[in-house]
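What follows is a single structure, written as structure tokens, with notes after it.
The other protein chains are all here in position, but one chain of the complex has been omitted.
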Amino acid sequence: MSNQKFEKIEAIKVTELDKILGKPFPVLNDGFVRVIDYMGTDESIVQAARVSYGKGTKQVQQDRGLIRYLMRHRHTTPFEMCEIKLHLRVPMDCWRQWIRHRTANINEYSTRYSIAIDAAQTTAKNEWRIQSKSNKQGSEGFADEKLGEELTLEELKLHDLSRNIYNKRIDLGIAREQARKDLPLATYTEAYWKIDLHNLLHFLELRMDKHAQYEIRKYSETIGYEIVKRWAPLAWEAFEDYRLGSREFSKLELDVLSSIIKNDTETGLKLAERAGWLETRKDGSLKQNLERIEFEEKAYRLSVKLPWRV
Amino acid sequence: MSNQKFEKIEAIKVTELDKILGKPFPVLNDGFVRVIDYMGTDESIVQAARVSYGKGTKQVQQDRGLIRYLMRHRHTTPFEMCEIKLHLRVPMDCWRQWIRHRTANINEYSTRYSIAIDAAQTTAKNEWRIQSKSNKQGSEGFADEKLGEELTLEELKLHDLSRNIYNKRIDLGIAREQARKDLPLATYTEAYWKIDLHNLLHFLELRMDKHAQYEIRKYSETIGYEIVKRWAPLAWEAFEDYRLGSREFSKLELDVLSSIIKNDTETGLKLAERAGWLETRKDGSLKQNLERIEFEEKAYRLSVKLPWRV
Amino acid sequence: MSNQKFEKIEAIKVTELDKILGKPFPVLNDGFVRVIDYMGTDESIVQAARVSYGKGTKQVQQDRGLIRYLMRHRHTTPFEMCEIKLHLRVPMDCWRQWIRHRTANINEYSTRYSIAIDAAQTTAKNEWRIQSKSNKQGSEGFADEKLGEELTLEELKLHDLSRNIYNKRIDLGIAREQARKDLPLATYTEAYWKIDLHNLLHFLELRMDKHAQYEIRKYSETIGYEIVKRWAPLAWEAFEDYRLGSREFSKLELDVLSSIIKNDTETGLKLAERAGWLETRKDGSLKQNLERIEFEEKAYRLSVKLPWRV
Partner (left out) sequence: MSNQKFEKIEAIKVTELDKILGKPFPVLNDGFVRVIDYMGTDESIVQAARVSYGKGTKQVQQDRGLIRYLMRHRHTTPFEMCEIKLHLRVPMDCWRQWIRHRTANINEYSTRYSIAIDAAQTTAKNEWRIQSKSNKQGSEGFADEKLGEELTLEELKLHDLSRNIYNKRIDLGIAREQARKDLPLATYTEAYWKIDLHNLLHFLELRMDKHAQYEIRKYSETIGYEIVKRWAPLAWEAFEDYRLGSREFSKLELDVLSSIIKNDTETGLKLAERAGWLETRKDGSLKQNLERIEFEEKAYRLSVKLPWRV
């Protein structure tokens, strides 16, 4: 073998994460997330990137800068070198969204082998959310508490009834795999969930988003702020800057903005018009156009005033 | 470019499959499976294998032989060249097992966007299954019909109640994503599910197995016998022979069998003993040992008589 | 089964793509790309999205708007419903980058089974690229033709020698799997490569980028402009707008830009300073800072003048 020298390998310690190993962070009325095991940290990301880039990079770029560079350019493979295993307790309804992410390793509690967990997500009287009108898949605001109280009571009764029926079936010797069929979707399940940091951040980007459903958002925020932030603080910082807080502008949007910024309002308007953004109703008001509305929000973020919004 | 000659490309037609395109095959009380689109067939498997093996193979091996060879040796990549897209209607409970297979493309009906499908899997009075005693995750036999009738009635009432509560929440303006939380697990969902033939056969191998839950087994059998058999008949035949009807013997099992077949009973017994298969209870009967019991079933399949079973 | 009505399924035709089925598009000196088979088109993306969103969406949003919405919000699963199978001829050196994309199905020509393809990528005298100084992994400009001529001649001789040694080994009965070991990395290979549209677009985004190596960029451009554009023109248009021509701004970049645009230069400078962008050398000039340099390019795209660049 060539006269290569090998660095000594020592387990990389993440003191901050080790402190919370096994500790359950409560989520919703009866769920939790806790870290069971992990592998790697910020240092492993850097180490992996440097294998690709070869020697010499070390002196030029510091760790933080390198991690930011990788995040900015979506060089994702070094982030895959970190792996974490979580123990979760989640309502099945929420879990269905969760496992749509296909790149994790999963072992879930089986209600074919064992009696279903005797808990379902409950809703406090002030937690009933109103269907959003602007967003077909979202909610906005809460029902008033009096109505909420009624709904909560009904929920409780339904949970009790479903559970009683389940228990009766079990007592009568019905197979567990069939007895469970009418438990509410909100019944809790538990799982080990193991995923690499790149895929975890992708999960968090989608599920910490304000359009994600409240329940999974609460889990994601806990994973992000309580766990990843402790585990790989530099990667987390870069993620907050380049993913959570970023905005992407399409070619068209860049063209419109650029025209407006250099005071060529005419071109800006022409481009917007050609894109169908400025169609009006009979009363002269702008028609609803999702693409334009989202652009307006982004222009506002940049403090750019739009000529059609004067 | 080199003077390569290219075969003319024509869409490969699978007359048998084209005949059933779009046709729903009913499964359970209100589910179905139907083919929406597909790509490739037996011929594509052969074509892909021949790219790997280069020219010359063509003359030597016939298509059927080649496909059998690929299946036998688990050369899986040529089977990945075929792709199928199905439209499914499945109880959510069953769907949870389904999507544990991570290698498919999925678009599922969203109950955040739309009102939940107004149907749940129901159980006829003679369909209530008894918990298996030998198999912790299975069922065996049925409850008597009188009991079944009671359970079916109760199921119906629970479905009605859950649905009414759901509808009431919706009418009161509660967000769809929250209103659905207490629907029964047996509520139907629909999805487009796209998968390549290799991964589909792997799915079928696991889910047509007698240990798979009844519900998903019914879907798998429909997909296998009604769809894959028409789509890629040579691959299906090889699959039935080399997967569904096959048995795998461990090194230990081969050693024991070989000893017994050549009448060296002593060695066979010694090996079985050393493996802990022949431990006895106080009354002299063999202790339950899963590994031995499964071996006995396989030996029986080969018509080999085991010395400890005389 | 419920009284559901099922649309009639007919094979969706993509006239433009059918016209070029099997036709090889030349790339480099002896490579090519050609379409062997495909499944789905723009219409399938829309259809899949509508399963998720349920009915009713149809009236509100037109196909083009829906596809743009999906692309903008990275709702990737509907794009996975389209699948394409290409036949490629690529230098092995380039192929090594290619197969780093792990989400495709591949059958490659095997030089264990067959004699290696007798062709390697050659370089014309005006095609020798100079190592970039600013970009450690790139090239810029070309060597002068006189030097190029010498290098091309040498390349030719090396190819001949390697091939002769290969042929000699084969003639002497050495195993193909070993004989090939010293062929140049530029030797051509062929493969069937099957991938869904979402993953193909991701591949193209990375490999059509100006930082991608010239060779794989040529293949990507051919796949993009000659194939995908014909196959799914609406998806392609959205891809060009939202991926190829887009820019992403980090939270920090948005903050700096917003300050400058609203003439709060002081805050803008403070933020840039705090980020370490404005460190100077002894002579007062700005130190090289990759993050700032990339930001400057993006600000320029928006026609925003930066205070430290006056």
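For reference, chains read A, B and C in written order, and residue numbers begin at 1 within each chain.
The rule we apply is simple: a contact is a pair of C-beta atoms (placed from the backbone, for glycine too) under 8 Å apart; a residue touches a chain by one contact, two chains touch by 3 or more.
The model shown is predicted, which means the values in this text are computed figures rather than measured ones.
Checked against the hidden chain, the listed residues C:76, C:110 or C:289 yield one contact partner: C:110. For the options A:62, A:114 or A:288, the residue in contact with the chain missing from this view is A:114.
Against the chain not shown here, subunit B presents residues 53, 57, 65, 68-69, 72, 136, 240-242, 244-254, 257-259, 261-262, 290-291, 294, 301-304. Interface residues of subunit C with the unshown chain, by the touch rule above, are 91-93, 96, 99-100, 102-103, 106, 110, 112-113, 120-121, 123, 128-132, 136-139, 143, 147, 151, 154-155, 158-159, 161-162, 165, 168-169, 172-178, 180-187, 213-214.
Interface residues of subunit A facing the missing partner chain: 1-2, 4, 6-12, 21-22, 24, 26, 30-32, 34-40, 44, 47-49, 51-57, 77-78, 80-81, 83, 85, 105-110, 113-115, 119, 190-192, 194, 196.
Just so we're on the same page, only the chains that are shown with their structure count from here on.
Work out the mean CA point of subunit A and of subunit C, and you get 27 Å between them.
In subunit B, the positions touching at least two other chains are 106, 110, 113.
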